[in-house]
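Showing just some of the chains, left in place.
By letter and in written order, the chains are A, B, C and D; residue numbering begins at 1 in each of them.
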């Protein structure tokens, strides 16, 4: 398939002369979910940042729909939703205000009803107007995850989305992932949990010798 | 030579300390730049030699 | 054009080419510097106004002039690095910063020492002096920024941005300081105008000036070559070069 | 990208930054408090003689305003970097340029502008002659906006660094100098009864130059800072 989604060819990265991965190649098409596994410090976050276009510390090729990321950046970013390790929210703003800003950045014209609905889905009903710093660790993470529901995208890149989320929440998120993938989206994620989604998915394990 | 004697050259009618200090410090700074370059070069070479030795050791095993 | 550019951009080619240039630069620059200094120190007649302290000029003026030229070279290298992604330019940029800062420091120091016997004070807020002080700060900024980064590539790019911004500002800074000084102009202090410099005093200055330029070029090559070795330490040609082909 | 979309983006960024600053409080009040207090310190440090203070007032007021602006600059991108919202700004297909412009503008609105508006009061405190008041305010309004742009470049370059936080001042202060010179001399000229429009015009030129070119440098610097 020439016009595939994300394609990675012979990716190589090192840190302080330690090779994190080399000759890494894979392909992620519409309707697929791919988990990057590996112990702490194996380079999962580094890989995801490269694929999101945040890091240029690599050699090799990353293609989106057959064209290299650099050339196709505008299209790629229009389709990408990246949620990293970081908080991703401003602590003094309320969840609603945070979402409004995130949507405006992406040019997604959502009414507040949509945003409130998204916050409701991630279980933050009643906390919409409270400043985020007064939320618990898991609740803050949920605000960040609410972006999944209000920003249209083709490809989700998620770095440990389950961090600090309770068990009920993990199940829900897994369901969202399933639904998104069934609807033709692609998901690339790292997690230390045992993922249970209704689809088949592949796992790429990064070097196990580091820790 | 413009000066009549070496001692006159050193004293420069009172301004000698300023002049010689300037030239002294300048020589020192310029020389230091060269010396630092040589040191860094030696260190770099040593580092590369160690690197090669380590590589040779692992490939021969 | 593009092929020569490519060649120039290749660290390996540069290393070999500069190797041939090094001894010539070293000999010529030292000859000119030492010769000019001896000439200026011992053989030129004293200035009728300043007496013998003017002999500091033969080191002060070259240091100041080369320091300014060095900053512009650094900014140009930075621009080349950003636009054409030429790695060699980044190495040149990194090499220039400490040399330029040292020369600026020298010109400040020798100027201050010159000021004590002529003006009776170590320091005045003269336009040119102030500008050189600011130039010194600009150099320190580039060096500090470079040191603050862990990652070499990011450091090079960030310094390139800063050097360019600084270079755009240098003319503005010089010109505004000049204008500022013309507002105040304490009449008691003035530079020896160029017209009063006797041609016989000028010739050694030309010698040390050329010598300083060549010396700068020599140092620049030395530091860039070290930079090349450090960055390309994992390549075959560097390892062969240092350890001999017969490993 | 269509015009209204860009405008919406700018407004969203402006709105968010201003609300966050106002809610945090420190961002707008710190430079102000600093400005007032340091201006009040000077009479204590150098002596209270009114004519002497009047003579020095333009210089002191401008230097302190510049410092206040410098101190505020560090937080421009720091918060966004720490909470990873800066990543979001980089990871959108919409251009970074308007976002950066909006952020700098928001920063100026909560720091430079209030400071300029407050300056006449501090002029009083330092016995600034009456003719200097209007030029002081005008030159500060124009000048602090230039300072914000220049400072933003430094902030963007240093935001990703763990060592070297206020390395910012080393980078930025030399670049501030032309603004300081023309700003303070506008006030001085006005006090001495000379024309001060030339200096203001010069500050205007600086402003236009900064408006045109600084955001480019800022965008580049931000990308470098995130990619380490």
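Throughout what follows, a residue touches a chain if its C-beta (ideal position, glycine included) is under 8 Å from a C-beta of that chain, and two chains touch if they have at least 3 such contacts.
Nothing here was measured: the structure is a model prediction, and the numbers come from that model.
A single instance of every chain kind is placed in view; the whole complex contains them as A x2, B x1, C x1, D x2.
One rule holds in what follows: only the chains that are shown with their structure count from here on.
Centres computed as Cα averages put chain B at a distance of 44 Å from chain D.
The distance from the centre of chain C to the centre of chain D, each centre being the mean of the chain's C-alpha atoms, comes to 32 Å.
Mean C-alpha positions place chain A and chain B at a centre distance of 54 Å.
Multi-chain contact residues of chain A, defined as those touching 2 or more other chains: 56-57.
Residues of chain B in contact with at least two other chains: none.
Across the interface of their complex, chain A is touched by residues 5, 8-9, 11-13, 16, 19-20, 23-24, 79, 83-85, 87-94, 99, 226-228 of chain D. Residue ranges on chain C touching chain D, taken from their complex, read 82, 134, 137-138, 140-141, 144-145, 147-151, 154, 157-158, 161-162, 164-166, 168-169, 172-173, 176-177, 179-180, 183.
Residues of chain D touching chain C in their complex: 153, 157-158, 160-161, 163-164, 167, 170-171, 173-175, 177-178, 181-182, 185, 206, 213, 217, 220-221, 224-225, 227-228.
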